[in-house]
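Note that one protein chain of the assembly has been removed; the remaining protein chains are unaltered in position.
The first chain written gets the first letter, and so on, giving A, B and C; residue counts start at 1 in each chain.
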Amino acid sequence: MLSFASDYMEGAHEKILDKLRETNMEQLPGYGTDEYCERAKRKIKELCRCDHGEVFFLTGGTQTNQIVIGSMLASYEGVIAAESGHVNVHEAGAIELTGHKVLALPEHAGKICGEELREYLRGFYEDENHEHMVFPGMVYISHPTEYGTLYTAGELKEIHEICKEYKIPLYLDGARLGYGLAASGTDVTLPFMAENCDVFYIGGTKVGALMGEAVVFPEGNAPAHFMTIVKQHGALLAKGRLLGIQFDVLFSDDLYFEISAHAIKMAEKLKEGFHKKGYSFAIDSPTNQQFIILSNKQMEELSKQVSFGFWEKKDEGHAVVRFATSWATREEDVEKLLSII
Amino acid sequence: MLSFASDYMEGAHEKILDKLRETNMEQLPGYGTDEYCERAKRKIKELCRCDHGEVFFLTGGTQTNQIVIGSMLASYEGVIAAESGHVNVHEAGAIELTGHKVLALPEHAGKICGEELREYLRGFYEDENHEHMVFPGMVYISHPTEYGTLYTAGELKEIHEICKEYKIPLYLDGARLGYGLAASGTDVTLPFMAENCDVFYIGGTKVGALMGEAVVFPEGNAPAHFMTIVKQHGALLAKGRLLGIQFDVLFSDDLYFEISAHAIKMAEKLKEGFHKKGYSFAIDSPTNQQFIILSNKQMEELSKQVSFGFWEKKDEGHAVVRFATSWATREEDVEKLLSII
Amino acid sequence: MLSFASDYMEGAHEKILDKLRETNMEQLPGYGTDEYCERAKRKIKELCRCDHGEVFFLTGGTQTNQIVIGSMLASYEGVIAAESGHVNVHEAGAIELTGHKVLALPEHAGKICGEELREYLRGFYEDENHEHMVFPGMVYISHPTEYGTLYTAGELKEIHEICKEYKIPLYLDGARLGYGLAASGTDVTLPFMAENCDVFYIGGTKVGALMGEAVVFPEGNAPAHFMTIVKQHGALLAKGRLLGIQFDVLFSDDLYFEISAHAIKMAEKLKEGFHKKGYSFAIDSPTNQQFIILSNKQMEELSKQVSFGFWEKKDEGHAVVRFATSWATREEDVEKLLSII
Partner (left out) sequence: MLSFASDYMEGAHEKILDKLRETNMEQLPGYGTDEYCERAKRKIKELCRCDHGEVFFLTGGTQTNQIVIGSMLASYEGVIAAESGHVNVHEAGAIELTGHKVLALPEHAGKICGEELREYLRGFYEDENHEHMVFPGMVYISHPTEYGTLYTAGELKEIHEICKEYKIPLYLDGARLGYGLAASGTDVTLPFMAENCDVFYIGGTKVGALMGEAVVFPEGNAPAHFMTIVKQHGALLAKGRLLGIQFDVLFSDDLYFEISAHAIKMAEKLKEGFHKKGYSFAIDSPTNQQFIILSNKQMEELSKQVSFGFWEKKDEGHAVVRFATSWATREEDVEKLLSII
């Protein structure tokens, strides 16, 4: 059975497995203090051109969001996010567990809009009862979004300007960042993000690693004793090497960018194929997630041969489904898919 | 440089690496719903002889303690532990982060004593102010303890009886369980634990895995929606296969027990060697951690050639240091160590 | 200056002050174990016709919502509320502080609608990703709502039926309950509430008391050790008598109902007066809060002589403002107000 169900169905890029084996019996200090972690951090800071930055490795996206957001907010603050944002919908209340509200703004193809953000912040401080309300303490965006869409550099910059004006940090969730950076036409780069975000993470789990996310504080602005905070959340791996080695491999010889580009190439091929056969798209996504409208009958038929994600009901007769490519997608599988639709 | 600094210095047993590679490109469903997880759970339940049990895989010990304890206590309850217990000292407040107090009892070579436990519980309910106090809601023990010591089956049973009397669960932290099960003279087995604990975990991180702990609820008594609770704590791996595959390998062909037995054999050799040369031991540990008293001078000299753990100052002229063996310890390294002490 | 700014501007009904003085030097046990608390609880249970019920006294509305909701939800659950609900907007994140999300439904004049509630619950369980989402664990309604509106008995019953179907409790916030019970045309009574809510509170702070809310669990279904939970939240008064005495007075000789009826009479007079002079109402409220549309100029003029609450901007030239009456409103003040509008 063909599968385009998600971008975390396979293990890891084979170079990662090679390196894990190669280094396996080296005796290394624990908790992320080993040389591989150091090297990976250095490479990431170089790529982001933030020499004074700090990098931390965590295990998964929800964990990362929970720890970053929870540790950067004051107790009386919440985090602004698109209503479709992962932190607002699909993290089982991980943010609220840390005592903070998610302040939802309308989403536009998964993105928040600068103007609405500004209006929200202005309105909050104008409200004479705002001291009885949750203060906006951070802005969260995902890039690519949950709908596969991307912010332009201009949009990102605008949001950042608003954040600066209100003295709240901007946090970018890059669970699928590789696929965003590799997308055609994007003008957002790692150095640009380092300049325009207060904190962001570079996703590994969905981009070639067994698991792992690299959190970047571009200005060395991590909360004090961040490592202890990570430990307190049960998120500090004894064998921190496991993350260091993976990111060291991903950021050697452009691997992260190459495998991301492959996923995008596969997505474009898939997109073009569906398009040629007359299918409609629910969203125009330039990244590895493609949202396609199928009739109920098409969906039923296709699901006999291919697995994909059900996204939402469109109307009585149609549904939106998601096809995801990844670093692991084989071109022949895309071709097989296109031959049967 | 020789190193006996800890039992998590190397990667993973090579059979685990082999299996990760072998299965790497299989497309599997996420979040622990894959067949490897299922198979590993089945094997563990068979070994524990608890057909109706439930098994969950988590990433590390602190995370496991936090989630198990946090989810099994009522809001007004705390967890009883030895004052030297990992949850009380070395988890950066992970239990308190979930809103619960650790109620510390005196430790005896790392263990709590049934009589003192009973007295504590009796005293609590007799105190007319107990409704203004934290209710004891669970007993936590580690086995082996942080000092490498073991409960006897009799001691474990006694504690369990007290827990049943007060209707609170008994939780056993088995971060180094393999080394406990393989120790000479122990009468505690997996089926015995399944009968006498309400929940326990089988440690992988320190016993051959890259990372991973297997939580066992022997009576199928996991809190409702435990998987969602795990997600809410940011502890649910997208590629849950990573844990399933590792435990599947560890519990195939007795691997977990064999590699644990190897560590014990190495510890015994080390222990005997130090003993023969006249060294004193701070604690009589039957497991993979050996606590040896060195003069300050001995410590200084030895640390030039061997790395080990500083445990605590004994007196002005002496210290207690820890030597740990593991599944990865090479016999020749033990011999080398013994030749230079 | 006339003031209709809120319903908590004065102290307490004089009968309460009398009783506080009369009982002042009696030596009573602390923490709500005194005879006045017992007597007040008994009276409330009689009025609600719930012999097996439990009653607890707390100090304020936000505190009550926080403790009731926090203690009745499982960790992975959130509370459903109207987006305009007090818990969602004006409690500074008190619910999220306990680790729980507020799941907002659309509001219709401050109320949630049974049909939308049912659809939300149905949709949640149908979503194949719902185990990664916050489970709906309770329904919160306010009665009167923040807009002064009331549920009909039929609406309340419908919501309760849905809750029963999904096995989640229905909680009614009665901060202004007296004014709801005294409103013309309402068919909701205390016994009806006791039958159709799993927990509710009868507000004292805004209805004649210095402070205090009486939480009723009609089926004796309070969470175990609720008093300890209250203590843990810092909400247990040493001199619990202070709440017992007040509620004892309020529920003697129908005082609570009489003073509520007075506030409603004042509100109706005010409403009629504004209506006669051609003012429009933003909401048709049958209770003590009246939401009136003023032109900016009217608002400016009127605010020189009367204080009232700014509610929200209606359009460029108009605003919605709130006039609140209460147990303490003097008829001559209403007349004075009507004479100057």
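Definition applied: contacts are C-beta pairs under 8 Å (C-beta built on N, C-alpha and C of every residue); 3 or more make two chains touch, one makes a residue touch a chain.
Just so it is clear, the structure is predicted and the values come from calculations on it, not from any experiment.
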- Of C:205, C:260 or C:285, the residue that touches the missing chain is C:205
- Item | Full-complex contact with the absent chain, from A:52, A:164, A:225 or A:297 | A:225
- Message: In the complete complex, the non-displayed chain touches which residues of chain B?
- Response: 75-76, 78, 89-93, 96-102, 128-129, 131-134, 310
- Message: For review purposes, identify every residue of chain A that touches the missing chain, sorted by number.
- Response: 70-71, 74-76, 99, 131-132, 135, 224-225, 227-229, 231-232
- Note on the structure: Missing-chain contacts on chain C, rising order, are 3, 5-6, 8-12, 14, 17, 20-21, 23-30, 59-67, 91-94, 97, 205-206, 210-211, 228-229, 231-239, 241-242, 328
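Simple rule for what comes next: only the chains that are shown with their structure count from here on.
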- Item | Most centrally placed chain, judged by C-alpha centres | A
- Task: Quick one: report the Å distance separating chain B from chain C, using the average Cα coordinate of each chain.
- Result: 50
- Task: Please list all residues of chain C that touch 2 or more other chains.
- Result: 75-76, 99, 131-132
